[in-house]
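One structure follows; several queries about it will come next.
A single protein chain has been omitted from the complex, and every remaining protein chain is retained in its original position.
Chain nomenclature is as follows: A, B and C, assigned in order of appearance, with residue numbering initiated at 1 for each chain independently.
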Amino acid sequence: MKKGATVEEVRSVVERATSLGLKTQLNLGTDKTIIALLGGHTGQIATEVFAVLPSVETVTRIMKPYKLVSREFKSEDSVITVKGVPIGGKRVIVMAGPCAVETKEQLFEAAQAVKAAGASVLRGGAFKPRTSPFSFQGLGQEGLELLASARHEFNMPVVTEVVDPHDVSLVARYADILQVGSRNMQNFALLSAIGKCECPVVLKRGFACTVTEWLTAADYLLAGGNNQVILCERGIRTFEDSTRFSLDISSIPVIKRFSHLPVIVDPSHAAGHHAIVPALAKAAVAAGADGLLIEVHPNPKEALIDGLQALTPTDFSKLMDELRQIAKSIGRTI
Amino acid sequence: MKKGATVEEVRSVVERATSLGLKTQLNLGTDKTIIALLGGHTGQIATEVFAVLPSVETVTRIMKPYKLVSREFKSEDSVITVKGVPIGGKRVIVMAGPCAVETKEQLFEAAQAVKAAGASVLRGGAFKPRTSPFSFQGLGQEGLELLASARHEFNMPVVTEVVDPHDVSLVARYADILQVGSRNMQNFALLSAIGKCECPVVLKRGFACTVTEWLTAADYLLAGGNNQVILCERGIRTFEDSTRFSLDISSIPVIKRFSHLPVIVDPSHAAGHHAIVPALAKAAVAAGADGLLIEVHPNPKEALIDGLQALTPTDFSKLMDELRQIAKSIGRTI
Amino acid sequence: MKKGATVEEVRSVVERATSLGLKTQLNLGTDKTIIALLGGHTGQIATEVFAVLPSVETVTRIMKPYKLVSREFKSEDSVITVKGVPIGGKRVIVMAGPCAVETKEQLFEAAQAVKAAGASVLRGGAFKPRTSPFSFQGLGQEGLELLASARHEFNMPVVTEVVDPHDVSLVARYADILQVGSRNMQNFALLSAIGKCECPVVLKRGFACTVTEWLTAADYLLAGGNNQVILCERGIRTFEDSTRFSLDISSIPVIKRFSHLPVIVDPSHAAGHHAIVPALAKAAVAAGADGLLIEVHPNPKEALIDGLQALTPTDFSKLMDELRQIAKSIGRTI
Partner (left out) sequence: MKKGATVEEVRSVVERATSLGLKTQLNLGTDKTIIALLGGHTGQIATEVFAVLPSVETVTRIMKPYKLVSREFKSEDSVITVKGVPIGGKRVIVMAGPCAVETKEQLFEAAQAVKAAGASVLRGGAFKPRTSPFSFQGLGQEGLELLASARHEFNMPVVTEVVDPHDVSLVARYADILQVGSRNMQNFALLSAIGKCECPVVLKRGFACTVTEWLTAADYLLAGGNNQVILCERGIRTFEDSTRFSLDISSIPVIKRFSHLPVIVDPSHAAGHHAIVPALAKAAVAAGADGLLIEVHPNPKEALIDGLQALTPTDFSKLMDELRQIAKSIGRTI
């Protein structure tokens, strides 16, 4: 409360809290009165409910706003198993493939290469959200069908992005893991639709969202009934411009501390340049990531999208060898 | 090109450019070779197309990636007229009302108050994207119907948010102006759907998007056929935490310099606190904004959402008086 | 405290607090125990003192870390009078002149022009901190002497930057107001030296510092004995690149709310481009700034530093006329 708050003003806060099922405790400081609000559901009550009351100076949240994804709700690590591939366990899982599905030849060549190098999951985009309306927007359903045939041919689970809430069941028919892109992390219409389906989902971090907001978005999915959520750090927007985004490597130990969900890293979108990708991939594994999502293109120079950040099959294979050594050095496998 | 690039490598860049319909010009510097790529459509070609070629050091874009929204495409200011209210002209337009439609009483009381104080457009949310799955999500279609009856009762055009691409035509039936929220600025499925409709639209700036990205998102709408676009600055995410977002006041003169579209300002979401709103509103008008989008609630203490940033009818009325003086001092009206 | 904290662990926090002269109050929540720490000097105790103790989950500061600059310490506005010019009162004070003192002709021409247009204080840099070692670093003491002669000739107080703690008394001999640049806001050796002198000081905000850190830096000066402090907002670093820095216009009402010190705005460094400066200057006055610090150069095309952001005398004179109208519209003068 502000200095000089009256007893009536203090009482109105207490009454508001009581009406919401909270208990209160008063701290009559030398300078100011502080009112503690206590209850198991404070995370679901907006701080503004109290901030608007007369003579309230600030309302500070002590408890986190998320619940189901927290370590306190579930202390042991969640492991999500997709077609026999366990994500979140001792093995570091590598998902790799082209940014966008372009042709059958391109996709199959990429799939063959990443499988040979040790990747467990094939990635590839059919619906591509693009910042310019004049850019290639993906093959759509045709791309999904190509992904499904590659899944069959190479016996690998497939992850692909969904951008429209009304496409969720369509995409879930073709893919093993749905992906929510960074620009859609707070697209709540999309999150609600995915929360109702049974397909595992990779939830990419919004490039301008805090870890707390990211976990709260994941709470949307779990609250909807879908608890097969894999978090994916892919870089945040900062003032630094030597990379496309700044990979927030600290988010990995922070997530591990506060949540039971597995977390993987996409070094390709963070770096924006293939020459920077290997260092970030190695750092991610050393920091404790449960997996990686890496762009590999059979011929980056001809890629329709994001060729600059794609590794060639040769570079990817070399990187996998290095990652295996690092995984081993921390007691994990790839 | 990198130091030591070979003639063949230079030639491969030139050939790639030629194949895309671009002209090239070589600058053989003392240290490095620089290749200029020239053509009217460079904005639509990704820089990566060249960045992936051997010995290319960096590709720097000189032209902007947007086109239809630019001053070069159309030099005179666009004025968008909604039910007789011209947005982008000499008059500063104030849109005001509650964050969320809660009840008929609340909405009508707000509408009556903002109209009396001089607002031209009524705002109110029926679909509310919320960061927590446990928060109030808006009244949905019932809210739209309340808005339509307030529109009729008070003879004011209405602006309201649309969050799902499949709701565009529904919302356009009830509202005079659609609103794309900050978290949806790069929701391209939504932008495509709105581009195809004929309803004016307020495009809020993504809180982590540059002015260039914002204008490029607006290009989506114009490219789709909808050129009744009103830009809305509402604060960006920075390290500063004394306000909810940092209002990027500079974006107003920057937009005016590079685009013909009208730009308005939402001081309420930027500030996050009613005590800060008036100063931001006054600054916006002085900086040249074409309008304001302000939250007003008949009883902020009882608001279901964002009560802390809402003005009371009394405070709003006082602010309008002050804004009238400022508008007059720069040769505009309210 | 973490869930499961023991009574001994709670007791060790209480004992630590008691040893530091704090009172404590326990909140035994359903999930967690929260310990309130109470006392008039909590702002001076690092949160880490408690955060390191066993089973402490987080330590959240309710009180601000600054003291002497706060409204609670002194409720009425501070007015700093420099040679008869009151800063922080009803009149908006304009400080203008070239970024760097280059020659007598340049400085006198600028001084004559800004005085004629209505500026009250002459600005000009003698010591220039430059990001590149190969750039012009200012005239040093020769520049100070030129400033002193312009001060005499035009009967205007002079503000100039000091960069080295050992130059403080030298610069104070020539100038009426010292300036601490943005990159030096947390140069505590410099702040300590200035705190001991009696010269008024403009403390520019560090471009990556929060308002709270800025006020805490000002506390250094007041704690040292110098309470003639004028705060100066000059833009913060964000991801936005259409302006050099992002002017944090919200900081003006925030400072007015929490501190009694006057606050002025430098639109020139924020904008980085003369075409953007007038809109920012007008916004600053409308938002409640007590003054402006504007770069004016008789011939920006020939300026040795920052010519792009300098106004010509003609543009400055036109801007002053506009600012007078805005000041009048909010009940102030210029």
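One rule holds for everything that comes next: a residue touches a chain if its C-beta (ideal position, glycine included) is under 8 Å from a C-beta of that chain, and two chains touch if they have at least 3 such contacts.
In this text, all values refer to a predicted model and were calculated from it rather than measured experimentally.
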item	value
Omitted-chain contact residue, chosen from A:V10, A:L107 or A:A270	A:A270
Listed residues A:E76, A:E198 or A:D241, member touching the removed chain	A:D241
Of C:E8, C:E48 or C:E198, the one touching the omitted chain in the full complex	C:E48
Residue, one of C:F154, C:F207, C:F258 or C:F316, that touches the chain absent here	C:F207
Hidden partner chain, residues of subunit B it touches	3, 23, 25, 27, 29-32, 34, 36, 38-40, 58, 60, 62-63, 72, 237-239, 241
Where the unshown chain meets subunit A, residue by residue	208, 210-212, 236, 238-243, 246-254, 257, 270-271, 275-276, 278-280, 282-288, 322, 325-326, 328-330
Chain not shown, touching residues in subunit C	43-44, 46, 48-49, 51-53, 65-66, 129-135, 137, 163-166, 183-184, 186-189, 191, 195, 206-208, 213, 216-217, 219-220, 223-224, 237, 273, 300-301, 303, 305-309
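We adopt the following convention: only the chains that are shown with their structure count from here on.
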item	value
Centre distance in Å when subunit A and subunit B are each reduced to the mean of their C-alpha atoms	26
Rounded Å distance, subunit A centre to subunit C centre (Cα mean)	39
Residues of subunit C engaged with two or more neighbouring chains	238-239, 241
